[in-house]
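For reference, the structure discussed in these notes is given below.
One protein chain is absent from this view; the other protein chains keep their places.
Up next is chain A:
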Amino acid sequence: MSASSAFNEEKMGSSSVGEAEYAYDPVSGKIFSSDYNRHDDLKEMLDSNKDSLKLEAMKRIVAMIARGKNASDLFPAVVKNVACKNIEVKKLVYVYLVRYAEEQQDLALLSISTFQRGLKDPNQLIRASALRVLSSIRVTIIVPIMMLAIKEAASDMSPYVRKTAAHAIPKLYSLDPEQKDQLIEVIEKLLADKTTLVAGSVVMAFEEVCPERIDLIHKNYRKLCNLLIDVEEWGQVVIINMLTRYARTQFLNPNLNESLLEDGGSGDKTFYGSDEDEDDDEKENKEKAEAAALAKRKPYVMDPDHRLLLRNTKPLLQSRNAAVVMAVAQLYFHLAPKAEVGVIAKALVRLLRSHSEVQFVVLQNVATMTIRRRGMFEPYLKSFYIRSTDPTLIKILKLEVLTNLANETNISTILREFQTYIKSMDKDFVAATIQAIGRCATNIGEVRDTCLNGLVQLLSNRDELVVAESVVVIKKLLQMQPEKHSDIIKHMAKLTDNIQVPMARASILWLIGEYCEHVPKIAPDVLRKMAKSFTYEEDIVKLQILNLAAKLYLTNSKQTKLLTQYVLNLAKYDQNYDIRDRARFIRQLIVPTEKSGALSKYAKKLFLALKPAPVLESPFKDRDHFQLGSLSHLLNAKAGGYQELPDWPEAAPDPSVRNVEVPEWTKCSSREKRKEKKVEKPFYSDSEGESGPTESADSETNSASASDSASDSEQSRSSSESEESDEGSESEEEKENKNKKKVVKKAVKESESEQSSEEENRKLEKKIKQQEKDSETVSDDEESDSESSQSTSEDSESEAEVKKKAPVSRTPPKPVKKEKKEMSLLDLDDFEPATSPQVTPISTLLSNSLVTDLEGLSLSDSVLAPSTITPSGTLKSYELLHRITGEGLSVEYCFGRQPFSPDANMVAVQLQFTNNSTSETKNLHMKDVKLQSGMRVKEFPEIELLPAGDTASAVMGIDFCDSTQAANLQLCTSTRKFFVSIQPPVGELMRPVFLTENEFKREQGQLMGMNELTEKLILDAKYRNEHAIVQRVTTAAHLSRVPCGSDNECRFAGRTVTSGSLVLVTVATGEEGVAQLTVNCEKMVIGTMLVKDILLALTQ
């Protein structure tokens, strides 16, 4: 299997050598020599520095994808190039990524940051394409990132980016339907958009995500109607279909009066039901009520909005796009007053000139329309004439339309047409024509005899299929007036000798049986012949032979008794159980025995009852309960996602919901109950909508600025973007920021140098700088090393080292660093009594010594002082194993917040074991099972013995890979295994890091946009002081305080444990306990969760 696929690959490859675009490739010669190691050459090319080689490789990979070959093993090599400078390489990488990301979710995540960067690009087109690719990657983990990106893009300056955001909504929805509520908010916002570019896409999103939320449309209805003509054609289709549904719920039926008159009050019972209940006195009031209802309905005035829709869609009948024309046609068919529907006929007939697939769909819809509104297409009768070159599918549909259009006046021309069709070489078509003739004959009484004669003539046709079809149709026609046509029946009886088509034979037999009184001499003879050939007949014919036998037995038992017995006996042993059953049933009914019950008395009534003539109906009848033009209508079955076309309302809902007030940004309308929180938009005048493209340009800019000022939360951002507009120049704000930073930096440097000069230690200054650098770089191995060694190292050597170091380096950065450490240690201190005294004595010792060390430090910077405040609340411990499930053994865990010495990238987890049972537990140890990819665990040392009633504790390290997914572990004792899982709160996935104010600001400046999350909150009166805030934040997350110049801001910094991504938290307090929480983090998932956690901690 694999060998053969390799062979295919090879074949494919070598065939491509001949192709012009590969011919010049210098490497291709080498490639095909190494067929055993497939794709290695491609990997090599992808890893090379030359763009041309990369491009070549990507082209070949895309060619593989196009042919459906699997190229997924190249994923790592390809994804590396996601940030390639060459645009074509980049695009092809995107193609690859979107195709395979779903299969290689973990690796796909590597590319996310590239797109996140792209989302912040000043160029709107790059922003858009980044969002497009990001949202196309179907990886569930990035759902929050996508959500944020969409939200951001939805309020982007550029309508193109907003359009892309609208496109992204259904993608996200299909990935995670739970986001629906949030997505609806975005849709609501985008629906209010005034640009034609966005309108189509957002309505498409609306239709896919929340088609039931018709209330979202009210406010935008008029705008959509007016913009419609300028929307791109695909958007027009979607909008028109949606508006059709909308109008059906909001307006009154314009044809109500007519339908009342037409139906003569038959189908309108539901209408008067309520009326009748009220005036209950007489029965004859129905007529009165009808009249009253008529009177009531008479002054029907079309809602101006209804009229607006009809008026604005009409020009689109002239669209070159068949889908648009069809959409308008169905809108008119479903919504327009009867007198106006006619306009669509011409446009639909025009579509019949198009490709045969278009014809197919249009004819299906025309067929449905002709049943309800025949008059509409009568002038175009000749356009449905059939050409011999039409595909059969089209021919049959045209035939259907012609049949529907037939009436007394045109039937002669139609029948003449049909006569030429019968001579066609296409036999399926001929059969359909014969049926069509039959239908015309039943529908139009005048021509019944003519048709019948014509069909009888066909019985002598040489083609058996034609004859068979004619027989079937004649049978149906004869049922209407059998007494007149016994000669035809005789003629048909003769045909049984020749016709072999089962359906036709069955039809003839049925006819003879049914009308055996008309042909009393022939019928028994036919039965005789049939009895002879019974065993060779098809099942359907056998059943009819049985029927014939039974009927003859009842009418002419003298002649046919034996024959019937014979046939019944044959049937008794037939292979088909249906036939056996029928035979048994008939025997019981017609052959009188002593056992036979009352039923046999009625056998004659049962078999020879007068049967109603069949009604020959169009297969398109009643198809119009499906929205025309829809897939469901075409298939005559409900397709997935089909939205029912609602019935007209009896009373029109309040039309004022569509009123749009004059802009008043903060105004809340009376329809708050509809949750329309969006800002009201200026009224969009009628004239504007129908304007040409140039005018719509004006409206675009208008609206852009309008929405700009509307988005109050991001005012500054969007305004800065408007300045950068298309040129991509740096925004003023940014510049300002930079300037500021420079100034601040200078100042700090000065102060630093001052301090150090006070110390008069040149060397130390160097050291400071070194340290600064360290703290800046992401991978500060040295620091973390020293940290870990300091905290948990058992040897006193390092302790001594710390002691030594500390007094010497009396520089501002150092002490703060120490403080941070001290803080974490103090945490531990606080926490210790609650848990295990066994593990921590060393750290207590250490912390104590540190504290004493620090006491010697002079903290010159007063600002730093508050940062020494440590969270006083005890650390929360979680249950790992309940004592009942653990059979006496209970385990709790908590996050000790001390660095885990064996591996700095792990989070230390303290476990406390309590043996509640009466027996001792042995060999407590851990086995890692079912770890998420990338996660690592450092087990705690085995606890050999845990006596009954005793407690023990241990520390283990888990590398959570910066995710809050639970680590699933196996806890083993000598006798038992327990499956447990440890889930870290997001705040524990980080370790504190020291930053100066400048560094903090600089880092924060780099983590703007997508990486910044802002949330407003109101602080409880008791907790408005800085102390409380610091305490709560540090309890919620393992962060350190960053010194800050301003009083009403608290800043915290940390790095995620595994990847070392910066986490910056700012809590700015304002008046009356209003505060703003800002989290900047490269890892957006972490950022989002952290915001939630801190918010919870601050508000509770």
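Quick note on the criterion: contacts are C-beta pairs under 8 Å (C-beta built on N, C-alpha and C of every residue); 3 or more make two chains touch, one makes a residue touch a chain; residues count from 1.
Rule of thumb we're sticking to: contacts and distances are computed from a predicted model.
Comparing "Large ribosomal subunit protein uL14c", "AP-3 complex subunit mu-2", "BHLH domain-containing protein" or "TAF1C polymerase" against the UniProt entry of the hidden chain yields the protein name "AP-3 complex subunit mu-2".
Only one of A:K171, A:R439, A:K938 or A:K1083 touches the chain withheld from this view, namely A:K171.
Across A:K43, A:K59 or A:K180, the single residue that touches the chain missing here is A:K59.
The residue from A:G68, A:P612 or A:G1045 that touches the chain not shown here is A:G68.
Interface note for the absent chain: among A:S388, A:Q481 or A:Q1006, the touching residue is A:S388.
Annotation for chain A: contacts to the undisplayed chain at residues 19-21, 24, 51-52, 55, 59, 62-63, 65-68, 86-88, 91-92, 94-95, 99, 102, 123-126, 129, 132, 135-136, 138, 158-160, 164, 167-168, 170-171, 174, 197, 201, 204, 229, 232-234, 237, 241, 315, 318-323, 325-327, 346-347, 349-350, 353, 355-358, 360-362, 382-383, 385, 387-389, 391-393, 417, 420, 423-425, 461-462, 629-632, 634-635, 637, 639-643, 690-694, 696-697, 700.
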